[in-house]
Structures are given as C-alpha cells and as structure tokens.
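Read the structure below first, then the notes.
All protein chains but one are shown in place.
A, B and C label the chains in the order they appear, each numbered from 1.
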C-alpha cells in the first residue's frame, strides 16, 4: 500500500507540504465518465473553508488550482491514468530552520527519523495536512463515479464540537463489499484512520452499541428488506445492506496551535524549549469533513467497481452469460 | 485484498464453517525461522476456551488440529509458502435446512445474497466465526516472527464486560509503519474491523482524547525519547514511537444466541418467524482476544518486515552500503 | 507476486515435491459458476500422460486426486475462495540424502541456497515440476470461466520436437487487456516464463517477424474488422483484437535425465561427482502443453474479468449508466 489506496480504483499520491507540489495518479477509472472539474474545485475550496473561518490561526496560503496532466480528453475520462498536480506556493523553509535538529512533541518528527534515518524537517513534510488536498481531488472524482453507478448516491458529514466527524452515505445498494478484508467497514476504517490525527472509528451504534444485548442491537426487518433501526450502520458481514452507511471518525486536537513546545534535541540528546513561528496547518479540524467524504467516496467507488462490474453475479444478473439469476 | 491480508507477509485464507476445512497460505515468511507448533496449538486452544466457559451455549465441536502442508522442513521455514488446513468435523448442514430461503436479522444472509446472487445457507458460511481459526494459526506464526525480530515483543489483551478488547503490544521499536496508507493505526484498524462483529476501533486515548485540548492530548518528551504519557497509543504520524502500542476494539453482542427470530423470506417476500435449533458459534466474545492478538501480530510482522528489512535505512544502518547513518 | 498470480482472479499456490501436498487458493472467481470437476481431473490426467508415454524414464507415482476444500456448494462457486489440495504420495526423501550438501548443475540448488540461506534438499522442493499440478487445477477452472464469458473460447497447443509449445487461443473478443503492464502479451510472457525451464517467449511472428520490414509485418484490415494476416498474434497495443491469440514458449531439455553429474559441494567448496538414483520429474516436456494452457487460461480469465466486468465501458455498453456507447 504505502502511498496507494484501492484495488480496482487505485490512488497513488505524492508530495510534501514544503516541496514543489502535491498530486496523485488515479488508475482504474472507467472510460467515458465526464468529470465536472468545477465540483473538484468546489471540494478543494470547501476543504480550505475551515481555514478561512479561523483566519487568525492559519497564516499559510494554498491557492489550490488543479492541473490535470493526463487521462482526460475533452473533459471525459479515457480509461487511462489521471495524473494531477497542485502546486505549493509561498514555501518558506527558512521558517523551519529552528526545527532542524529537534523533534516536536505530538508530531511525526521522531518517528520519521527512526523510520528513514533522516527526515524532511521543512514543515510537516509528508505528514502535513497539505497532503490531504490530493485526496480531496481524488474523492471529488470518485464521488462523480459513484453518482453514475448509483442513483441517489449522497455523502454528508456533520462535525461536532468534539473533533468527531459523523459521515452518512446514502444510495449505496445492497451487495457492495466483500466478506473478509474487503469488508466495507474494514476498508472505511483503514481509509479514515489514514487521515492525519485520526484516533478512532466506529460503525453505526459503535462503542455505545457494544454494551447492548443482542435483542437491542439487532436490526429487525421490514418486509421490503429495509430494517427498522440501523445500529449496524448499513453493513452486515462486511457487505452493504442498502440502508445508509453511517460511521464516525474521531480526531485529536491540532497540536501545532501551541506556540511553546519542549522538543527533543536528537543531536544533543536533551530537551529543548522551542518557540515556533512557522505557518502550520493548524485548522485541520475545519478541513476534516471534506477529507472524510473524499476517503469515503474513494473507498466506496473502489468497492463499487467490483460489485457493479460483477465481482459476483448479484441479483441484477450482471454476469448474465452464466445463466439467469433468480430475483429475490 | 479480498481474502488476502498483508503486503510483505501475505495471508490468504479460505474455508467455510460447514465446508470441508478452513485453512490458509502464508506467503513471505523469511526462511530459517523455527516454528514452535506447540504455540500454534496453544493459541487455537485458547481461542476455543471461551466456548468451554459457556458450554451450555456452544454445542458445536471443533477439534482444531493444524495440518501443515508445505513451507516447513524439519520444523523450520524454508521461505516457501506455508499452507495449512484445519478440518471441519461434525458438519450437519441439515440443521440449517430451515434457513434455506430466509435471511436472519443481524446476519450476513441478505447481504451475501445481494453480493453474490446466491448464498451458502449452511451455517454462516464464510461469515462464520469458524474462519477466525485460520487467522489464529497465522497470528501464532507471526508472533514468533515478531519475537525474533524484536526482543521483548509481547502482545496482551484484556476483554471487558462491554464487548471491548483492549490490546497492548510491547517491544515494537520506533520506526515501524509508513506515513500514508501503511500507518500502523490505519493497518490495525483495517485488520481489527475485518474481524466478524467488530464495530469500533480506537488508538490510545481514542474517542475520549478527541475531546481534549492540544495541551492535554500531547505526549511530552522524556530525555531518553520515551514520552510521559501515551495518549497517542504508541504511534505518531502512523509510525511507531517505541512506546507500547495500545488500541481498543469494540464488538457487538452475538445475535445468534437469540432462539426466536423474525426472518425475511426472500422467496416469498414476507417476514417469517424462525426458531433456530442450529449449533451456532455463539460465544464469539470469548474467542475474540485471541483473534485480536492474531491480527495484531500479523499486521505488525508485515509492517516490521518492511522496516526490519530496510524499507528505509533507519538509524540501525541496515542499508549500510548507502553510507553511514548518523545515530540519533 | 511471489506465489500469487493474477489481479482480479488471484491464484496462490503452495507445496513442494516432497512435502505433504501441493495446492492452491483461487480468489476472485465469481459466484454461480458450475465447475465440472471431471474436466479438472482430465486436465491433470493429460498433464500426467507425458509420463505415461515414457514410462521407463519417469518412475515417480503421483495419483492426482483433487480435494476441494472450500468455495463450492453443490458444485457451484459461491464467490468465496476455492481452496484445493493434491496430496503427494510415495515420498521417499532418503533417496535424496546424497544431495544434502551438493548443488547439482543446471538446477536451482545453488540459487535457493543463496536466496534463503538454506534449501529444501528433498527433491526439487518448490522448483520441482510437481508444483505445476496446482497450476493445472487452477487453469481447468479458469478455462470454464472463460468458456462462460466468451462463446467459442478454445485453447489448443502443439508441442514440437524442439521443446517449443505453440499455443493458440480462439474466441477472445477484441478489447481484452490493458495498455501498459497488463498488456495481454506482457502478462502471457510473465505467466509462461514462470513455468519451470521456460527460456523463450514470442507472440505471433515473433523473432522471425522482427526481421521484416513494416509493410510485411503490418496486418492489413478486412472490412469486418478481422485482419488478413495475424503476424501480431492477436494483440495490438497490448489489447486483443479478436483474432486468435498465438504465442510460442521455448523450454530447455530436462537436465535431470542425466544420471551422472559433477556437483558443487558447498560445504567443502569442491566439485564432486554424483550418481543420482532419485525419482526425478524428468518428462517435463510431455507435461508442458497442459501447463502452458493452464497459464494461458488463468491469465486470460483474469484479464477478461476486468474487461467483461467493465474495467472500461466497451462497445457492449456494460457500464450502461454512463450513457449510450456508440456502436463501432
């Protein structure tokens, strides 16, 4: 996996906060999909809107203009990989000189150093929230693919006071996902916990539901195949049941808002107070709903490609040549 | 992914509860590792111990004897894929005849039907807890690999009253995991949520920590590179920091304990009361700690292979030919 | 990849010639396919027929009876992984004691030793032709899947005197394969060169065609979209064009037929004559056509799943919701 998410629809991202650009390659998007680039721009703008709200905190400017490099002809996908780039501007790595030899608390400085034997000390590098801009681009494309696959597809989020983002996905039909490691819930958990500062994930009733007895937890049938409650969050045995898919992701507070830090100087092996004047991506909470939606769209589009395209025959009889499928 | 977990160390499992056998193939295990098959048997026995505790509930017998088919010579791994099988015995699918046309509430019957256009109505099929036996075998091998890689490697769990399993992993050095989609927390979330009936996952302080301010949440340094608290659960930026890795997984109550169910008859399109006399794997909670540990061992062994083997140079200078690495 | 072939349809094999069994797991086979196990048995019998022809040479007995472990219900695929095992019988590793410290010329002994720091000296281990039995099982299933996908699908081989196997695949429609690394020819080359003792591969006119000028090489159109010649072997730009797919694979002579060998004693660092009395899989040439066909079927089924299932929309309008596709 490393920098790659998805199996049928594969997103590879690249780029650091203080390098030249962030970007990505979307591989596996079917040909013939007209991409509304306006929707992509809107998603990026929405991601940035959290920043705007708390302008005093976030000083960094990131004009997010997508440059589409390949895979589109006259606005329509050709089936070839879609490369795109978002340039970083206003990169002043000198702001970070003071951090060259020290590891900040609550950051990835120390762990990158141990992982790679070195680290990109210019800002958050790959660990920065900047990287999520590429995910939002991909998610905006995936959303359009989902809307083509499934009438009524709709993703919405609600961020509460406590750094939790509740996400509801409507319009995914029954039968998406696979039993073991491609469970919808497992794949969503993977995608959500890959977002910087994510610390918790739950489906439907989640942790609260874990305390209930079976009779309370169990979602009872209606005659039409819907259920009276939706404690399971729209997924049974890892596969969607046609009810809204509901999950919640928790994030911790942005640690970079604190101006005074006691850092670990790894060169001298001692603690060292540091006063940061850098322009950190501090308002990540405001951005998170758009990133959560992007990851949800990408994950469901990937799983949907398998189902829609007939990983199994399904009641829709997609794998027709194998014989008639009895309708349920 | 589908039925495959891991990238360097790849587990593929197969088998249904009421078929001939469950089993798996472990691909990528390095040569020269002496496997203590006694430890594997002990892990399987422990998985079953939950059943023993509540013998009145669980009537099904599963004598779990591992048959090793390949990849070992005189008890030592050869670097070739390790195939293994656990036979199912005491399979009486006639017990399930009554379920042939109905979908139980809280089960995967309905979703499998939509996913595949058919379903294996003999017990839980692939969705049954029986499948986790193969995971436990793989986890017991992965644990031994981790113990070889890392001195002091230790995994322990604590299951509480509320269907939550807290897992603590000690002995994983700093530098395991990767920034984006191979984050330790993301990969653990994926593995845990792939366990049947998992509905929530959190790292360290988790959902509670999401409500804290940055100063409370942030783990402050000690001079030796450890931290005073461990709210992050041993992972920063997706990479281990050398502190214990701590996470919690929530599961819902086993719905099969309820003898009376209102099912959905998909042939006739109506609700239908069913009284189940089948032998269901009802005490899955008792088994979960061993499955959680197995999945944790497999995931960390996989990520560890990359780090240990030099996915980066790391401070240990493993990629020596590239030049000396400055010690931190 | 290691022991895994395919992306949508994924075969993982395991097993050594002198271990307990060889076998495999087929992941991704769509649900609802009725498997004719008689055809699988026939393919295995045909693989062995080469042995029968030259009975004096091949002394080893391998009664190839497939044990189906999972993924089938009443002979029909359920969409779950299909595990299967072929037991090794008549395994007498004492025959190989003399080979414990020596590396035979023209064998994989030396390279395995360097790769793994040890080797399974009991017969060919993983390098033995025995492993191909698992491939033949998988290929026989894949062939049935191809036959369901494509009317008129037919694979035939012709082995000549010079250890070359020419394989012709009829009935694959235009549009299978992908431009870069999923080119039909690239994937076939990979699969064929993975067969023990393969040393050459060519498509259509192949090496001979490389000497031709463009006007000679180029296949001219008929009005119906077929071509007058088929020098390209049915593949243009990596994608099938609807003409028969034709390729040739070359194999070297079986080196184990030679009874006297000068081996390298790696313990003592000297050359050492060895007279082998082991029962080697010497008649691999007789078996190769069935293995070539199996690998061709698996590769095309895998690529076909992508196409058939709508990796792109294709002229058949499979991805219908995206709008009408103009017929060619």
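Keep this in mind: a contact is a pair of C-beta atoms (placed from the backbone, for glycine too) under 8 Å apart; a residue touches a chain by one contact, two chains touch by 3 or more.
All values derive from a computational prediction rather than experimental measurement.
**Student:** Even though one chain is hidden, which residues of chain A still touch it in the full complex?
**Tutor:** Considering the whole complex, chain A reaches the absent chain at 2-4, 10, 12-16, 19-25, 27-28, 31-32, 67-73, 76, 78-83, 85, 115-120, 122, 125-126.
**Student:** Just the residue numbers, please: which parts of chain C touch the chain that's not shown?
**Tutor:** 1-5, 7, 13, 103, 105-108, 110-118, 126-127, 131, 162-164, 173-183, 185-194, 196, 198-207, 209-215, 217-221, 223, 225, 227, 231-233, 235-242, 250-255, 257-258, 262-264, 266-267, 269-271, 307, 312-315, 317, 319, 325-326, 328
To be clear about the criterion, only the chains that are shown with their structure count from here on.
**Student:** Of the chains present, which has its C-alpha mean closest to the combined C-alpha mean?
**Tutor:** B
**Student:** On a CA-centroid basis, which chain has its centre farthest from chain C's?
**Tutor:** A
**Student:** Centre to centre, by mean C-alpha position, how many angstrom separate chain A and chain C?
**Tutor:** For chain A versus chain C, the centre distance works out to 39 Å.
**Student:** Could you tell me the distance, in whole angstrom, between the mean C-alpha positions of chain A and chain B?
**Tutor:** 23
**Student:** Taking each chain's centre as the mean of its CA atoms, how far is chain B from chain C in angstrom?
**Tutor:** Inter-chain centre distance comes to 33 Å.
**Student:** In chain C, what residues contact two or more other chains?
**Tutor:** Residues 28, 31-32, 79-80 of chain C touch two or more partner chains.
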